[in-house]
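Working notes, structure below.
Only one protein chain is missing from this complex, and each of the others stays in its spot.
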């Protein structure tokens, strides 16, 4: 997984590709090394002058990436060749300073803290996108709070809902995803700093103080103890993203289904070339939904890799740790792409309220069997009520007439429910229940979260 | 996945098998139905007398499970045949009451809320076990706070750590798992109640009030809106358990490796028959570790199933929802078994501090190359220091003598480091760094968490 | 995973549940032990009389399963308590014979060979079902070889296909699955027999001869060498089933989508109660498709578990092997259920050719843009042709008139394509290409396979 490729625009956001570029990975390690040198200088472990020279050499641009790649293959990790190259660079600037590069730390300290720095930026991007998506979905929910449409369960017609309620369901899940990210951050955003085996013995009595200085510089905290072989933070991060991508996948599934020509109730935004076909000029494919669903099919397994890699050996493992290196970036990459497409969809979704009405009508009202059955049940019991209604449904279906008519013509029904009652019972707009209230509740919770975020 | 089988003792705890037995699943649905009837009676939606009759019939024992299984295959879910059977049972007690069974709800309301009730109990078991495990690991950490042992990275010898620090690393991760569960619960422990499509239209103006009553009875809360097709809570629950199982897997991996005859530093508790072999009388197999590692290999993929099943269709999906039914119980089942074994191991772990000393000594001190190199680096620079130390290591290795001797005999070293300095640098007990402090930090955090839990 | 539960009828076939019942697992081990005793007697390793007594005790019914479960938890595998119990049973019949129970073998020999015996039966069931499904799909393909319907790509309308071709696509994949199973069997159906570490040292010079006798009795072969820690056969078996379940999932996805009320082109067979709803009398849910899709969501991850468990330690591993014990049966269980439902669907699928016609017509012919564009391209180049056709499509769409009309009224088109040409180009039945030939090819390949199977 490197910095830019044929599918980076389709499956990722440019900003996230940048956060997880080869360059950014190298820079993450170097940022740790610079912070380490400065912290050690502040603590009197190494000379201040050495720290300055070291820090000045910590620019990714200065390194030969092809050589680093070759070195990583020999050493088994990236930090070793990178630190050799950094030491050489420092040495050519100041021989003495080169003695103090990476002083007392281990490769994994640099690699893991570097990764956490990337994750810090990456989570910032995700949160920003989620905030944006949230606002767009809130607007959709509000706008369509009273737009009735067919409910569908098991891909079969069901009583009516509103499109606003559907969008509020997406939004509500997005808000839970934001809460999860908020709760994750204090656990995740910590330095990795323990030296060869986690004891920081190399720093004598300075260990904890240097750790604290390093963390402060990098806007991280110091964990209870190093976590070289305790990878729950990484696995949890992946899992949290996967839940989010699953939420976006639910949105995409709904949109792709609503966009079927036979349904036609909503459509991804149209734009020149978007979703076109090489052979079918009339086609508009749900490109955004496809990309999101693809992410929702891939991220879960990537997370399984992180989870299954957790039982790492002793003080630092082999194989399991390596499995994380490309998988974590890939999870963020796919999440960023899914978010980008979800935002585009939420922003430009074309909702066809007229078609929603028409599709509701096309069921001949059989999806309103429930209220009729409930009304009848009060008089004849549920079993008989259901039988009466099922019979009417069958008649409506075969005669292709509204259920209301079939009911009206059935003396066992019409003797019990007046025309006015039947009219009311068979009006989908009268059978939307709490849909409006649910939307209100979701929007209120969102407003509350905003206020908390601000305070 | 049913209630009791050949591997339930090996891979699960009896209590968890009980929580997810067929009986308990049926009872979960029935508990919802009883609560629903009472809530509707309290709200005047159905007669109080009917509610009492319905509630009195809600005992799993009264149902024919083979018939339910057949019915589930025809209907596609368990609730439909169960509700038919419940209605029949109520009817034979009181014809009128039977009209009010499951009034206004949908199958998934009952199935999901029933599941949440099972999860409530299941999480209680997990938390109890985690508390127990925590205490045991705390005791181990404290006891071995100063027990030195070889650190090992990439399965190769490294500078010394203490066994207490290793155990504190396990404990620290367990504590994060407890935090995650704590944060999960408010999201998860909510009723599912929305009727056919989530609008609760069937209950007219009573919907929210009935929902509130149902939730109160079941010690759950009412979510912002129903979540029939928003499955993030379920997937998150699985993922949280998977992270925990990964933590236990890390412990098990370490124990299995330490228990190798060639290492012999720790051993699962011995007991008659435990880990025996059908052909090798001398054998003691790490049975607990094997069971835990097996769980750590299986749970991640089960979670991937839940995550990948999230994009469910419209108001209620097909296939994705079904995929959860057996997978969620299986995750808890395996987690409970892993916890049981981890507790047994933490309780009875036989730590051989003498063998730890011996294994440290067997490295001839080359794992203390680091402090020597660091000490020399101050005088000759890091590169030269490393060369000198590597040379001494090779000599020590080929002569099978302590590194200390090889260093002492090398004039380039002995001219720079005195005998006393060499003695100190080559003493593993002098090179344990922050190991004791880390343990303190973990134990303090634990104590803090306890106080918070109590207050 | 035990023998019978609430979802066994929905997610499995009864026959497969039986093959992987606890009883059958125990019997598999016992069948190995009986065959071993007889083979050893035939080879003069143990007395013939002892073999007879041992074999006579090898009936699963005679054992206390609860005790076995407890014993498995202590020993870490099922064979150890089972062999103790078997030895006790033999002893009470004939003290001498009890010395020769399990002579020279190891637990895993018995467990793995027992599993292979279960797999042999299980594959037989799968193959029988696949043969049945194949015939049903062949009949569907033949019957609807000329039934035109809308093709759909990315869930959007596309040029026409035939329903027969769609069914032939399902069938063609099923036939490949049968080929894979055929190729798998010689690799899989081998004994596991190596004693403690695979050398069969316990049997001195008799090892290979006994192995051969054991294999012959069980209708298996002797592999090049024992495979206690080489688990590729097991993982491959799971993967082969997973590909098959994916094929069935494709069929189920198509059926569930075709069964949407808005599409209505095909429907799972109707039957009393099948796919009903607790609240919506009019509902018919695609129960079979849901069960299949659920299997297709679960089996892939179960296979990932088997694959990831392959790197097992040394002569016999820990954790990885244990992970297989419940996962392999679960894969077969879900496969059997998916097959059962696929057969039911293929047998009773209600195909609505009229609705197919209607849905084709409802596109106003824009799905035939391709042939028109191709015809125009010969005269004006592809780019211009596409522009002309896209313009006509937009007009047809907004005017809700057939594309044919829109084209006819466009002078740039009508000057190039005659009315007759337009009629032909816009007739879906004239644009079915090789659909009939593809079906023929698939059916011919099937007939060829049958002849080979018979010869």
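Lettered A, B and C in written order, each chain numbered from 1.
Going forward, a residue touches a chain if its C-beta (ideal position, glycine included) is under 8 Å from a C-beta of that chain, and two chains touch if they have at least 3 such contacts.
Worth saying up front: this structure is predicted, and the values here are computed from it rather than measured.
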Residue, one of C:173, C:261, C:327 or C:407, that touches the chain absent here: C:173
Touch assignment to the omitted chain, from C:59, C:128, C:382 or C:409, lands on C:382
Among C:192, C:285 or C:435, contact with the omitted chain is made only by C:435
Considering the complete complex, identify which of C:236, C:262, C:324 or C:344 is in touch with the unshown chain. C:236
Which listed residue, C:5, C:114 or C:159, touches the chain dropped from view? C:159
Mind listing the chain C residues that contact the chain we can't see here? 76, 87, 95, 98-99, 101, 104, 151-155, 158-161, 165-166, 168-170, 172-173, 176-177, 179-180, 183, 187, 195-204, 207-208, 223-233, 235-236, 239-240, 242-243, 245-247, 249-250, 252-254, 257, 293, 296-297, 299-301, 303-308, 310-318, 370-371, 374, 377-378, 381-383, 431-435, 437-439, 441-442, 445
Would you write out the residues of chain B that touch the absent chain, in ascending order? 153-159, 256-257, 259-263, 275, 277, 279-286, 290, 301, 304, 308, 359, 362-363, 366-367, 369-370, 373, 386, 389-390, 393, 397
Where chain A meets the chain that is not shown, the residues are 1-11, 22, 25-26, 65, 68-76, 78-80, 83, 102, 105-107, 195-196, 202, 252, 256, 271, 273-280, 285-287, 289-294, 296-298, 301-302, 304-305, 308-309, 318-320, 322-323, 325-327
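Keep in mind that, in the parts below, only the chains that are shown with their structure count from here on.
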Chain B and chain C have mean C-alpha positions lying a whole-number Å distance apart equal to 32
Please tell me the distance, in whole Å, between the geometric centres of chain A and chain B computed from their C-alpha atoms. 24
Touching at least two other chains at once: which residues of chain C meet that condition? 256, 275, 277, 279-280, 285-286, 290, 301, 304, 308
